[in-house]
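Removed: one protein chain of the complex. Kept in place: all other protein chains.
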Amino acid sequence: MTEISQSQIERAIQTTCKTVLRNELYFSDLDGLAGDGDFGTSLATGYRVIQNDWNDIDKSNIGAMLLKISMLVSKHVGGSSGPIWGTGFMKAAMLSKGKEAVTLQELTDMLGSAIEGIQARGGAKLGDKTLLDALIPVHETLKGHCASANPDLGRALCDCADVAEKAIEETKTLVAHRGRASQVGERSAGTPDPGIVSIAVILNDWCKEFGVERTATAAEVLNQPA
Amino acid sequence: MTEISQSQIERAIQTTCKTVLRNELYFSDLDGLAGDGDFGTSLATGYRVIQNDWNDIDKSNIGAMLLKISMLVSKHVGGSSGPIWGTGFMKAAMLSKGKEAVTLQELTDMLGSAIEGIQARGGAKLGDKTLLDALIPVHETLKGHCASANPDLGRALCDCADVAEKAIEETKTLVAHRGRASQVGERSAGTPDPGIVSIAVILNDWCKEFGVERTATAAEVLNQPA
Amino acid sequence: MKKFVNDPAQFVPEFMKGIAQANPDLLDYTPEFQMITRKGGPNNSKVSIVQGSGSGHEPAHVMAVGPGMLTGACQGAVFAAPPVDACYETIKACASDAGVLVLVNNYQGDRMAWDMATEMATAEDINVKQFWINDDVAVEDSLYTVGRRGVAGNFFVIKACGAAADQGKSLDEVYAIAEKVNNNVRTMGVALTSCIPPAKGTPIFELGDDEIEVGVGIHGEPGRRREKIHSADKITEELFEAVSKDIPFNSGDRIALMINGLGGTPITELYVMYAKAHDLAEQAGFTVVRNYVGEYCTSLEMAGASLTILRLDAELEALLDAPAETAARIF
Partner (left out) sequence: MKKFVNDPAQFVPEFMKGIAQANPDLLDYTPEFQMITRKGGPNNSKVSIVQGSGSGHEPAHVMAVGPGMLTGACQGAVFAAPPVDACYETIKACASDAGVLVLVNNYQGDRMAWDMATEMATAEDINVKQFWINDDVAVEDSLYTVGRRGVAGNFFVIKACGAAADQGKSLDEVYAIAEKVNNNVRTMGVALTSCIPPAKGTPIFELGDDEIEVGVGIHGEPGRRREKIHSADKITEELFEAVSKDIPFNSGDRIALMINGLGGTPITELYVMYAKAHDLAEQAGFTVVRNYVGEYCTSLEMAGASLTILRLDAELEALLDAPAETAARIF
């Protein structure tokens, strides 16, 4: 079955660092519309350390690397994002312990486990207007590709970016039920969720990094700083 | 020699109550231009009590009455105005102890003693831009009238009102050297001193009360609320 | 934004450094985790009490560390829960054979961070219990699925638990006291102005020149409603009504009464409110046994106040009476 190498995962993470740092203010501004405006800064604080400490991160295998990343997040990211992203990396690390490559099925399971962990940690479900509203459809998409005889990684990534982007628009009118945005009640309706936007933007940047052609359509993805 | 009766002094004080209460905000606004804006309120607090307690004030003689008024001021008027006006009434009371009428000379001496007391109390001298810059010329004017063979009370009052009014304009350009206004330095130059204005306004109202014809000319006296 | 700040990103570490420098005999400061602990660390025969939350509520959290109060606390960025590791390190630094009670205001970010930290500490055989404080009556139920917020009532939970722990009570006993205080304490706040988080540089919300936010949260969360400003007495009545009807408190109750300033309101205005609140308490048949007027749980420089009522019994009265010492002090 189609494999994803450790070096591909490393590239994805390095790309994510750049995406998050470039969007620090933009993500915080989005969070400011209905939340407390700390999302971009909290996330960037962690990814800045990942980028700076990149050479010191244990890369003996995927699991070890993801575990270390989860630890850096736990140490440096505050707010709700620390536990959410830290839990996600931790769960993915546990399913990739000792591995130097993972199959698409394994990657899909890693994401599934991350989603379960995030749900257990924060109690959010689909439709609560959190980044799970992007991650869950992405996970479903990956499951679909796993089921095909000879899955194409590029096609899979492109489809994931599409569903994440779609989630932005689809959840915009919802009222947030989790996180600080949930405490402004109706005021959160009509604004995009910064967590969902961040997932869509990251996936879109991955497409670019891995040479997967795709045209973003959501304003929130197009608007991100160059 | 020309006498001033206790009832005339009572009328003058009652008139002063009305003048001060009517001008509470106006005097405070003037004080606000270069000071702390409490002059009108501080003074009105005292004169309101004098007006309300009027019937209970000991009127067995001029001295007893002025002593009681000095006590009411000491009890109710704060800021610099309490000690200044309280001292003035106290000194005047001491020179009119037991008297049911005073000569113009005695009245002049009462004012002189009040001025001395205020100077001893607050250390201000002529030209420091305080109400002494009105009271001292008024005192000089009274001394002049005393020197005449048969002084005319109405003329004397009118002349006093004139010199007090003149003091407003003459001191406007000075920098205050006493009171809170002195702490704004140069900023006090160009604004009239509220204490001087209050003396001019009171004397002008006494003219009206005692049927002395006079036309006020200073804007600050003309501007007072009707 | 006009504030005494240098680099807004360094605001929290800089003020924590100041607190540490000002209290060398009382506190230890670990900059790596924005953590402050009692000088000399935990006492193995006493339960430790720890807390940690976003910054901006001082003296709440790190300035509540000291004898008779918290054993240790860590701070996140302004209004953001601390990172998991800071929470974990705080538990570890305060680990005691008698156990550790994590006593935190109920917000999602804080809950998640302390949950993870507690799991990590438990995995290392540290005996940890958690308790979530949620005294804010402003938000009744609803949408706000993480539950009611913890605000100034926090002070009473810490004070009572800190005293009980220092008296040698067991972890279960201290936990029971936390429960008792939390069950008997209610708060509601009102904002006259928003605050400005230094890193954000702009107000969290906008209020008109004549508007107040009734039921505001300590991070500037909206409350029950926005209204035209009215007299101190009327505002105090509204807070008193909402708070006293919530449990409800009953005639004959012995109470502690707190008027807490949100950061930008001078003490005199708090006493104007206290005078009214005290009268209302007496009219309601409560006996005001203790009172607290000042800043206990703030929201940066927000102008505003909250009113807290705690129902007392002999045990709680004795615990509030017990001596305590923190960085928040006068002399």
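A, B and C label the chains in the order they appear, each numbered from 1.
In this text, a contact is a pair of C-beta atoms (placed from the backbone, for glycine too) under 8 Å apart; a residue touches a chain by one contact, two chains touch by 3 or more.
The structure presented is a predicted model; accordingly, all values stated were derived computationally and were not measured.
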What are the shown chains that the omitted chain is in contact with?
-> B, C
Identified contact with the non-displayed chain, of C:V5, C:A176, C:I247 or C:A318 | C:V5
Touching the absent chain when the full complex is considered, from B:S80, B:S96 or B:T171 = B:S80
Which of these, C:G56, C:G150 or C:G189, touches the one chain of the complex that we don't see?
-> C:G56
So which of C:M35, C:I212 or C:I255 would be touching the chain we can't see?
-> C:I212
Looking beyond the chains shown, say which of C:A9, C:A176 or C:V272 touches the absent one.
-> C:V272
Of the residues in chain C, which ones touch the absent chain?
-> 2-6, 11, 14-19, 21-22, 55-56, 58-59, 63, 159, 192-193, 209-210, 212, 229, 231-233, 235-236, 263-275, 278, 291, 293-295, 298, 300-301, 303, 305, 320, 324, 326, 328-331
Residues of chain B in contact with the chain that isn't shown?
-> 28, 32, 36-38, 41-42, 71, 74-80, 82-84, 86-87, 121-123, 175, 177-180, 182-185, 187
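The definition used in the following text is that only the chains that are shown with their structure count from here on.
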Please find the two chains that have the most C-beta pairs touching each other.
-> A-C
Cα-centroid distance, chain A relative to chain C, in whole angstrom = 34
Distance from the mean Cα position of chain B to that of chain A, given in whole angstrom = 80
Chain C: which residues touch two or more other chains?
-> none
Touching two or more other chains in chain A are residues none
